[in-house]
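What you see is the complex with one protein chain gone and the rest in place.
Up next is subunit A:
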Amino acid sequence: MTTLEKTANVPEPRSADDASTPLLEVRDLHVEFHTREGVAKAVNGVNYTVDAGETLAVLGESGSGKSVTAQAIMGILDMPPGKIPQGQILYRGQDMLTMSGEERRQIRGRKIAMIFQDALSSLNPVLSVGYQLGEMYRVHQGLSKKDAKAKAIELMDRVRIPAAKERVGDYPHQFSGGMRQRIMIAMALALEPDLIIADEPTTALDVTVQAQVMDLLAELQREFNMGLILITHDLGVVADVADKIAVMYAGRIVETAPVHELYKRPAHPYTRGLLDSIPRLDQKGQELFAIKGLPPNLTRIPSGCAFNPRCVKAQDVCRTDVPQLHQVTEPDGAALPGRGSACHFWKETIHG
């Protein structure tokens, strides 16, 4: 593809033997918002990595910092009021936070693309979808209007929008919710990026369409061997597509695990609470479990473990010491790869 030749000034394109440096690595990322009410600490030291072809699901309540982290990676945070006081975001080993605005723009859309939650408001209402899709090729590859339109039709076909040729000139409001989300996916996919960040891509859709859209996304990801960061609060969506999960609470990762291990044996009381609050058919008629209390105010995060006011297992140490992300092991001490828990009592939580 010509895409790759035209991007000599950005890091090397994906290659199979490039195993040493991860595709994307977030290191100790902090994000705060300076508001009139004080400093809201939205992200407080997040670390994660995504490799090519891998799907990382970031799970958490509203306000847990999962979207803010994604926006920081994309470089679309509103700054000010947003501020990144410390941390690194490495794309193929290069820190994007130290790049110039133009370098970052070259990466946006071309190397790292994003799918937003509400496709109706995220697409421009006064421009045809063909124009909005074709814009990717016109801006990044310098294609003519006509060629870009042909490419747009091709893209719409690829995300299985029926009668793409006839609909290329239609406007976002003329499509159904599922079709609109497909257009968003097509737009993110246009330049075959290395990494796609999907911020709650199915939240605004009804359940049957959710499954279709997720399947499509997973299939395209396999086809292009892309990394995928899937931001969601829907545990059901995650189980099918993700490879590994990072659970966030109050701007920190409280638990990481390969996807099925997390469901089987959560190592953090918050994760356990989330899993317990999934409605289950075999407990029909019983009261639904809910985690007590509300997510913390980000301008006044509780001391110690941020989850302590809502935690059933909280002890004195939880109110004073911030727990580190401990390596989770089997009872005999054998390390469980990829598992971590930021709980003082992770052993009790997972094993007893």
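Descriptive notes on the structure:
Operating definition for what follows: a residue touches a chain if its C-beta (ideal position, glycine included) is under 8 Å from a C-beta of that chain, and two chains touch if they have at least 3 such contacts; residues count from 1.
Throughout what follows, contacts and distances are computed from a predicted model.
Its record in UniProt calls the unshown chain "Oligopeptide transport system permease protein", which is the match among "Insulinase family protein", "Oligopeptide transport system permease protein", "Ring-1,2-phenylacetyl-CoA epoxidase subunit PaaB" or "Nitrate reductase gamma subunit". From the options A:Ile76, A:Ala163, A:Val317 or A:Ala335, the residue with contact to the chain not on display is A:Ile76.
Check A:Pro125, A:Gly285 or A:Pro331 against the missing chain and you find that the one touching it is A:Pro125.
The residue from A:Tyr48, A:Phe116 or A:Tyr270 that touches the chain not shown here is A:Phe116. Within subunit A, the residues in touch with the undisplayed chain are 74, 76, 105-110, 113-114, 116, 118, 121-128, 135-136, 139-140, 171, 173, 187.
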